[in-house]
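For this view, one protein chain was removed and the others were kept in their places.
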Amino acid sequence: MARGHRGPDGGAWELPPLVDHHCHGVVREDLDDDAFASYLTESDAPAAPGTSFFDTQLGFAVRRWCPPLLDLEPHCPPGAYTARRRELGAHEAGRRLLGADGIGEYLVDTGPTADLTGPGELAAAGGARAHEVVRLERLAERAADAAGSAGGFLAALEGAVERAAGTAVGFKSVAAYRYGLDLEPGPPAASEVRAAAGRWLAARDSGDRVADPVLLRHLLWSAARTGLPLQLHTGFGDPDLRLDRCDPLLLTGFVRAVRPTGCRLVLLHGYPYHRHAAYLAHAYPHVYADVGLSVNHTGARAAEVLAEALELAPFGKLLFSTDAYGLPELYVTGAALFREALVRLLEEWTGGGAWSREDAARVAALVCAGNARRVYGLGG
Amino acid sequence: MARGHRGPDGGAWELPPLVDHHCHGVVREDLDDDAFASYLTESDAPAAPGTSFFDTQLGFAVRRWCPPLLDLEPHCPPGAYTARRRELGAHEAGRRLLGADGIGEYLVDTGPTADLTGPGELAAAGGARAHEVVRLERLAERAADAAGSAGGFLAALEGAVERAAGTAVGFKSVAAYRYGLDLEPGPPAASEVRAAAGRWLAARDSGDRVADPVLLRHLLWSAARTGLPLQLHTGFGDPDLRLDRCDPLLLTGFVRAVRPTGCRLVLLHGYPYHRHAAYLAHAYPHVYADVGLSVNHTGARAAEVLAEALELAPFGKLLFSTDAYGLPELYVTGAALFREALVRLLEEWTGGGAWSREDAARVAALVCAGNARRVYGLGG
Partner (left out) sequence: MARGHRGPDGGAWELPPLVDHHCHGVVREDLDDDAFASYLTESDAPAAPGTSFFDTQLGFAVRRWCPPLLDLEPHCPPGAYTARRRELGAHEAGRRLLGADGIGEYLVDTGPTADLTGPGELAAAGGARAHEVVRLERLAERAADAAGSAGGFLAALEGAVERAAGTAVGFKSVAAYRYGLDLEPGPPAASEVRAAAGRWLAARDSGDRVADPVLLRHLLWSAARTGLPLQLHTGFGDPDLRLDRCDPLLLTGFVRAVRPTGCRLVLLHGYPYHRHAAYLAHAYPHVYADVGLSVNHTGARAAEVLAEALELAPFGKLLFSTDAYGLPELYVTGAALFREALVRLLEEWTGGGAWSREDAARVAALVCAGNARRVYGLGG
């Protein structure tokens, strides 16, 4: 298991191994330059003529932190890096990168249909522990692929949620991508759910995704009843979503409606609405937040984004994640940028006397690991 | 009356005694630890398991600034602070805290139904002057408690607004909490108001709050016609409100409609939409803004929030307030954080040559006191 960090990015601060409470697996095969670059953006298209996805905060962060782990100089040219990566092979490069990310525990959203490494493989490569987070929409799509009727589908889904609750540490919803967060707040009536399921199955080709708002709400409420934490994508992501329909405040009605169930909600990413997510974590006892994906994509600006989240979010409510997907590099950058951002804030706030060093160290341990351990019941 | 500040938080800058243009009274009795902590948050529930409301920017700010005033070390443990506070007693602790807040004048919103100190008591404890700001919804609720008919209620309300205009320095609206700011902009017709009043009185139990949008608009327009400044809650607050319905830009129609009356609007708090409030203060001559409540709750980040407001807000349009409620500590922190934030910005902007020191001192005097004196006609 990864050791704590003290050094170039941790400075004088002893930070515990990180718990990455939301990430995905990595690709196993070697990648050509264009395929590699496509993982550096949320865009779904080639870069505009005359531009490169390496010319982004994330591209610069990868070139800063990763080349030394593959025996190259920081900020070496992109082509030199990707060539060296292929020379070593994806497996060896992944082993080196994941072994150095300082993450002690991965909570892996196994929802993507792409062929990525699962929790076990990720844990082995990273010398860490791993747990599964189950994506609700994927459960529904698998149940639909096998179902003969609406009733059969709903029964199979119920069983799948129940089984997942026995092995996973949490659920994840991508309703933001499939519809938006402007959903009706309450649980749909059973008759509505059955009708929506019938319509969906009748129109569906195998592999089609669930996007019906009634079914998406049914999934949220099915998860809420299990007592496991429920992660919700909020804020920016790829062009499948409409960003203005992913403002976490659109969830306010759901937040209120689900409160009596005791279900804890973890709002992911949030950017550029991360102050809104932090407000919800402030105002409602069962709401938590992270800045996940934003850390990697804002790079040199990650400290500012983290600071904005730490304005209203109680310090016991903010979690760390990388949202890394596909490239082992994104664990390295997500973790390094987060540690560096956190340390910068600790230095600033203790330097001016606003925080005591003792409190600062305690808060750092909470956001790096303690909050996630408490929310997901990880022990350790 | 409090003296100006020059020292640890004022640095080389001579700041005038602050005019706190929006605050509330304080509780008179001793508080146990949980009751004390409940004033550190906008949440309406106990802290989530394993977390504490002291672990927030505001909690850390209280522990920084207040213990020395009660003979303790900064950042002493929360329990030590609350114990010492009870040892001294609420009265003595309040006297020490309010006497050191550097606020020379309090404009007290007397709207809360809780048993808090009024303007006179606050002024005496703080060695300062105090004025009343009358909350419109409270006037309506008191009139309703005594009224026998819609007509009687509306006449009583009209009289109450008129009397208040003779003694208060401004009005305050919490329409944001009761309905949201997405109100129809114009004044409701008399027949609409009478019908809404009738419906409300018929359904009402004594003590029920006014939440009907027609009545809320009637209150706004009743205040606008008096010529006194009208304060409007905007932005975050407790979970009674839906944050996305408190964006000050939702008031744009009202801002335009009320402009010919000459009524000056003061947009309170605004966070996380404080840049929106600053825009309205920039674009419309009769609009003013503060960052009030945000200063206390963002603590170590208050300078950034203030800086964001000072992007578009003309320097003659931004006011200071603490929005302190219940705890005398919140005057101390609200004032100290504001002075520190302001001085940090003055140092930065004069240090780089962007502002002259003479201009900076003049702007500081405006936002600390001068703007409020002009808007509320305080003299002095």
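A few remarks follow.
Chains here go by letter, A and B, matching the order in which they are written, and residues are numbered from 1 within each.
The definition used in the following text is that contacts are C-beta pairs under 8 Å (C-beta built on N, C-alpha and C of every residue); 3 or more make two chains touch, one makes a residue touch a chain.
Please read all numbers here as calculations on a predicted model, not as lab measurements.
Taking the complete complex into account, B:Pro285 is the one of B:Gly118, B:Gly186 or B:Pro285 that touches the chain left out. Taking the complete complex into account, A:Gly299 is the one of A:Gly299, A:Gly334 or A:Gly370 that touches the chain left out.
Mapped onto subunit B, contacts with the missing chain fall at residues 247, 249-250, 252, 256, 275-276, 279, 282-286, 307-308, 310-312, 314-317, 348-349, 352-356, 358-359, 363, 366, 374. Where subunit A meets the missing chain, the touching residues are 41-53, 55-57, 60-61, 63-64, 74-75, 236, 238-239, 242-244, 271-272, 297-301, 304-305.
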